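Only a single protein chain was left out; the remaining protein chains are all shown in position.
Now for chain A:
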Amino acid sequence: MFLAWNEIKNNKLRFTLIVGVLMLVSYLVFFLSGLANGLENMNKEAVDKWDGQGVILTEESDINLPQSSLTLDDYNGEGVDEYASLAQINSIATSDDHKSNVSIFGIDKEEFIMPNVIEGDAFAKEGEVIANESLKDEGFKLGDKLSLSSTEEDLTIVGFTNNAKFNAAPVLYTDLYTLQKVRYGKAAENYEDRINAFILRTDNLSDIEVPDELQVVDTTTFIENLPGYSEQNLTLTFMIYFLFIISAVVLAIFLYVLTIQKVSIFGVMKAQGISSSYLARSVIAQTFLLAIAGVIIGFILTMITGFFLPAAVPVAFNYLDLLVYGIVLIFVSVLGALFSIQTIVKIDPLKAIGG
């Protein structure tokens, strides 16, 4: 530590550069992690909100909610603590100049999908909805009449809830009948029992028996099969992992060049009898210091940026993830330093003193 620290103090510029690179890499990693997390939330917020362990869908839906079509009679709640029926369609809602993608949930008010209301009231009459509060940022407000892209029916926002996005679209919660009106128009009465899924709350999902044409999926699988969800996640995760490799390699190159520059200094120290392992430990300690500094500054920058970002950017930081990624970054940086160790071990003190 003694050697490492004194060298840093006396070569501020070059070590600032290294910390700078590490800072940028960690900034990018943290930001991508926030973005991945944010995008994940956008997709599954409403699913997290209903807090179920499983979903019943039709076998032929391929775990795609809009493609699953069943009736209220298909399942009677056998083997679960609680269950809720869910009908869902996607639409575009327009009010004056405001326009937004929405996902409409038709639910039974008495069942557990019914959201908390943070502003206004719960829906009571036909055509009333509780909207996700993100619509407020887009200019919608209580009492707004929403016209929908697929139907003549109008909906009215009577309340707002929070954390309710499904597949990146804000959710409008309404009763089952209103949803059927939106979906089938005048024919709604004939289809009143048509829903897309049952949401289950139970600890033993595997014990539930359903007819052959239905399937029980656990919530994780259901989320992973949301359109685009896995692809998006995979891409971002891949980028993050790649950044780990990049930071290891960049660090390795930097330290290797520095080590090569110091061959004669190391050689002189070795001639004097200072062991390779002491010098190696010093390089490791140095890398550790630089990596910690880079990661911490990167973290602070990420937080500052996150604070100033507009709400529309889907960034949500999961601090545990950031901690893990920070530790991994420090670890791979040190791994990069190991590359220089063999150079140090191989330095012949004889050459260094011109023998």
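The rule is short, and it goes like this: contacts are C-beta pairs under 8 Å (C-beta built on N, C-alpha and C of every residue); 3 or more make two chains touch, one makes a residue touch a chain; residues count from 1.
Here is the rule we go by: contacts and distances are computed from a predicted model.
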Hidden subunit of the complex - UniProt protein name among "Putative hemin import ATP-binding protein HrtA", "Gamma-glutamyl phosphate reductase", "CotJA" or "ABC transporter": "Putative hemin import ATP-binding protein HrtA"
Of A:V217, A:M269 or A:V295, the one touching the omitted chain in the full complex: A:M269
Residue of A:L3, A:I92 or A:L142 touching the missing chain in the full complex: A:L3
Where the unshown chain meets chain A, residue by residue: 2-3, 6-7, 9-11, 265, 268-276, 278, 349-350, 353-355
